[in-house]
Every structure is written in C-alpha cells, then in structure tokens.
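This structure is in structure tokens; I'll ask about it shortly.
Excluded from the complex is one protein chain; the other protein chains are retained at their positions.
Per-chain numbering from 1; labels A and B assigned in written order.
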Amino acid sequence: MTVFLIRRLMQAVVVLFAMSLIVFVGVYAIGNPIDILISPEADQLERERAIHALGLDLPLWEQYFVFLQRALTGDLGRSFAFGAPALQIIVERMPATLELAVAAMGISILVGIPLGMWAGFRPESFGGRAIMAGSILGFSLPTFWVGLMLIMVFAVHLGWLPSTGRGETVEVLGLQLSIFTWNGWTHLLLPAFNLALFKMALVIRLTRAGMRENLLMDYVKFARAKGLSPGRVIFVHVLKNIMIPVVTILGLELGSVIAFAVVTETIFSWPGMGKLIIDSINQLDRPVIVAYLLITVSMFIFINFVVDILYSVLDPRVRLKEMKS
Amino acid sequence: MTASAATGPTLVVDDLRTHFHTRAGVLKAVDGVSFTVDKGRILGLVGESGSGKSVTGFSILGLVDPPGRIAGGRILFNGEDLATASEQRLRDLRGNRIAMIFQDPMMTLNPVLRIDTQMIEALQAHQKMDRKTAFARARDALGQVGIPSPEERLRSYPHQFSGGMRQRVAIAIALLNRPDVIIADEPTTALDVTIQAQILFEAQKLCREVGTALIWITHDLSVVAGLADEICVMYAGRVVEQGPVVDVLDQPLHPYTHGLIGSVPSRNRRGRPLTQIPGMAPSPLSLPAGCSFRTRCPRADAACALPPPMAELLPGRHARCIHPHLEAVAA
Partner (left out) sequence: MTVTTPDRVPAVEAEAAAPAVVSPLRRFWIDFRDSKVAVAGLAGCILIVALALLAPFISPQNPYDLAQLDIMDGRLEPGAAGMDGTIFWLGTDDQGRDMLSGILYGIRISLAVGVASGVLAMAFGASMGLLAAYFGGRVDTLIMRVVDLQLSFPAILLALILVAVLGQGIDKIIIALVAVQWAYYARTIRGTALVERRKEYIEAARCLALGDARVVFRHLLPNCLPPLIVVGTVQVAHAIALEATLSFLGIGLPITEPSLGLLIANGFEYMLSGKYWISFFPGVALLLTIVSINLVGDQLRDVLNPRLQK
C-alpha cells in the first residue's frame, strides 16, 4: 500500500510540474506579458526598468525557473484589479466555491442514486422510462440556460428564493460557510441545484447501467437462491457493486463540478473562484488567471489522488492487485 | 436433519412446463418434464445446451426470470406444490430446504462481499441466529467441503480463491442449512478434471451421509455414469428417456440417448469411429411436430409425426419413442 501511495504521489508531482509548464508557456510566452503587466502609459525608461524588475529580459527557461521558484513560495503575483496577492484573493473565495460544489454533489447523489436504481430495476416501466428521459434532458440542458430559467421561475415569477449572491455566513473552523443559516440555504439552493443537474443525470445513468448489468449476474441469482429477501439482494449485494464505479466517477467529477461552478457562479453572482476567473479573463488580470489555473489543477490532482485511494479501499480486487505490484 | 413429514419421494416434478413469452413467439424451454427424486438419491439430468435442463432447475426454485414463467405442471416438494406457492414461501424454502449450486464458480459469489458475509446471510435469512454462531456454522461448513484453515478463509474475498475453491465455497453455502434437495447446475464443468473428481466424490459422500436428494444437471454423460443413481435424458424441453443410470448407459432405448452415448469416446470402443448425431438441435421456437428428434433420427418414419408418449418399455425404463432400440435387449 505504501509503495502504491508513493508511486501515485510521484505521478501527481510530475503532472503538476507539467501543468505549471503549460500554464507558464501559455500565459507568459504565447501572450505578451509586457503589454499586460506594464501600464501602457509608462515611458520607455519605465518600461525597461519594469521589464528588468519582472525578469522579462531573461531567457525563457530562466523566467520559468524564477516563476516556479516564486510559485513554490506561494507568490503567484499581484492582481492588477485588486492590488492584492493573487493567491490570497483566490483563497478568500475558495470556501464559497467548495461549499457550492459539495452541496451540488450531495444533491446529485441523494437524488440520482435512488432514481437510477429504480430506473435500472424497472427499465420498462413508466417511471423507469420517465427517469431516463429526464436524465437525457439533464445531459442536454445547457447549465447556464437552466440557471436562467431557475431564476426566472423561482426568483422572478414565484419570488420564493433570491436570485443572486450568497446569504449570511457563519465562521466555522475559520471558513465562512452559509449552510448553517436559513438565509444561507435559501441563497445556496438554486445555484446548487443548477450545478447538480448535470451530475444528477450522470449518476442516474451510471446507477441504472450498473443496476441492469449487475441484476443479470449469476451472483444475484445465487443470492436469490440462498433465499435472501429482494431488499437484501438489491441494497447489499447489487448496491455495493454499483457503488464502486459510481463513487469513483463521482469523486473524479468533484473537480469538474468545481470547474463548472464558473458558469453557475456567474449567473447567480455567487462570490466564488469561478466568478473571479471570468472577471479576471475579461479584465486580462493575468496573475489571477495563472494563480487560478495552478490552484485548480493542484486541486484536481489532489482529488484524483484521493479517489484513487478511495477506489482501492472500496474494491477488494484492486486493493490486492495494487499491493502486489 | 429435518424430519420430512411425508414418507413419499422428496421431490416430484410432474409434467412441468416453463415457457418464455418472447417477441418472436412462445418458447417452450421446458415442455412436460416429469421425474422423481428420493431422499439420498442422485438424479442425473442430462442434455445438450438448450435442452431445458437448467431452466428445469430454476423452475423448481421459482427463479425463472421474466419473460419466462411456469405455464403448467406440478413441483411437489414433500407433497407441497411449489409451482403455485407464493414468493414468500419459495423464499423460505430457497437455500433452506432446496439449495442450488451454479455452473460458473467465478461468477456466483459476490466479488465485493467477504465469504463470511455471504455465508452468514444465508443462515440468518432462514433462522434467528447471532453472528457468532453463524460464523461457527459457516466455518464448519467450509471445513466439511475440504477447505483448509476455514476460519482464516472466511475473512477472504472470492477473488482470493481458485475456481475449484470457490465452487467448494458455493457448495458449502448450499449445505449450510442442510437442505433436503440440492440442485447442482453443471457445477464441475468449469473446473479441472482432477478437481472435478474430488468434488464429485464429496458430493456423493455428502448425499449418502446426510440423505440429501441431489439433482445433478450436466451435459457430460461420464459424470453421470460415475455419480448418479437415476438418469433423465432431456431433448428440446422434454424428457426422452429415463431409468437407472447403469441400464440406460448400457442399453439406451431412445435413438437420441443412443446417439449421445455413441458420440462419447470410450476405451472399450477404441479404434472404432465415433458416431455423431446428424444435424443440429432444432430451434425451440420451431420444433418439428410430433417427436422433436425425428428430423435427426435415423429411425424416424411417418409414424413419428405424431407425438410419441412416454412409455415404460422395460421394467423401470421409460422412453418417449415408437421405434426404440429394443433389438439389443431381445438378442
């Protein structure tokens, strides 16, 4: 197990390194950092000085080295728009995004798994077909448009829920969270549901496919031949087999939920990282863009790493294989 | 041991018909199968794939999945008709009084549950029992089927066992509640020959010692020859011949049985060519009228266009044929 962990950790470091290179080349080499980092009003002398100060006169590989060195010490540059360290600006907005993402994930699991199980158990029934039709719709609905429709129906027409911003927050373990206040929930519900919709469709499909596939397996018939109740066969034997792929894929999807929060946050004016990156792209606030990309990528690698471990814990077959190798 | 109240045969299958209602038509997978199994006896149910032997096994347990269903006949278990029994009643009997062993040991155990979980649940489904007692029972059952260090093995997952070991586990699970009937659906087909022999030996021993009635479904005549007391040969959903295993194998009456035996290589016919049954098993959706074997039968004539009855042609020997191989007996 330790060998497995170390190997995965090393892979993660390599990926992170590669990504930093890509982001660096993308932003600093393809784009012209001089135009972006230096005020257009600066005169020639000021420009020269700034170029030197920023190290832009160095060869590219040296620039990368400097960039990497500074990145490792947590210095990802200062935002032009906020005049504050990019890293700090992003970290401040991270809890809001994570809260939204986790809430969306929770909704998609709580709704998706039961629906998917039903659809897989009775694929020909009206309910089963309706659930599947719903999941195709869930896949096809563009997230941003659904967001607009949710606002239109629940905020504008019915006036039940607020359409923008985050509600009251409470500080828990140093994080500003809104799930502990009623007002916070009312603000969270629409964006979380919006973000959950796509994953819900995915969960439904995965669960349904797993259900259908597993129900045909001999082990199900054998379990029934043992005289087990249908409840035990489905909720213990089949569900445990389904959960392995579902949990793995969902874990991997957590990253994608965080990334897709970009859209939801923009629509609902949710003050998270996603709204920040869109604003930054529009304002060409490159240090923030770079910082966002690096942080998101690191988060991704971390999530993938955790999922890998989780997967091996869940599936006894993988556990053994990995330990042997 | 449970005391079965009835003194008659443990299991009587009488004119069982299991049909599948598919879009292409009604598929008569089992169409009038009858046999009897007594306590402590072993019945070999023989046939090619598609002959309906496995479906017969599943019908007894009430495990035929839609679109299949039992369309007629009776399955008398200690006098109680299972064909009309409620699902609840069947569930009480399954794994408890009637157990089943499946063909492929790699597929029958749930890959993500430990062996102890899968064994204990089989006990707890049928009797109130705390985990500790159940664990002890499971351990004993594993020991009984010849698994070394059962206590340790109980905490393993199925993939940590070889195929033969897994089949032993499956047999141990079938034995857990000391059933009256075990239906074994080709349990040794997927195993090595040596392991097959061990398992056959143990099955036979258990049957004799405990008095379980055993239905051994197989396509392999040599397995039946060494194991069973009685044999039922199935063809296209029907029993075409039945009788004591020695008699049937020595002097098959039905041309199909005859052909089947002729196609098995054996030592005392070395050097002579193997016979083969011409043609292919007919599709169960378009069976020939009358005797369903007549299109492949060397003895068939116009009379075979009428369905032949199952008749007792010799004492204790039944066959469904109007031109049986009786000349060998007469000579």
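Annotations for the structure displayed:
One rule holds for everything that comes next: a residue touches a chain if its C-beta (ideal position, glycine included) is under 8 Å from a C-beta of that chain, and two chains touch if they have at least 3 such contacts.
Please read all numbers here as calculations on a predicted model, not as lab measurements.
Listed residues A:20, A:79, A:97 or A:163: the one in touch with the omitted chain is A:163. Only one of A:23, A:131, A:202 or A:291 touches the absent chain when the whole complex is considered: A:23.
From the options B:25, B:279 or B:298, the residue with contact to the chain not on display is B:25. Touch with the chain omitted from the figure is made, among A:86, A:131, A:202 or A:262, by A:262. When the omitted chain is restored, the residue from A:103, A:177 or A:297 that touches it is A:297.
Where chain A meets the missing chain, the touching residues are 15, 18, 22-23, 26-27, 30-31, 133, 136-137, 139-145, 148-149, 151-152, 155-157, 163, 252, 255-256, 259-260, 262-263, 266-267, 277-278, 281-282, 289, 293, 296-297, 300, 304.
Here is the rule we use: only the chains that are shown with their structure count from here on.
Distance between chain centres (mean CA atoms), chain A to chain B: 54 Å.
Of all residues in chain B, those touching chain A in their complex are 58, 61, 63, 91-96, 99-100, 102-104, 107-114, 118, 121-122, 125-126, 157, 159-160, 170, 173. Residues of chain A touching chain B in their complex: 217-219, 221-229, 232, 236-237, 240-241, 244, 314-317, 320.
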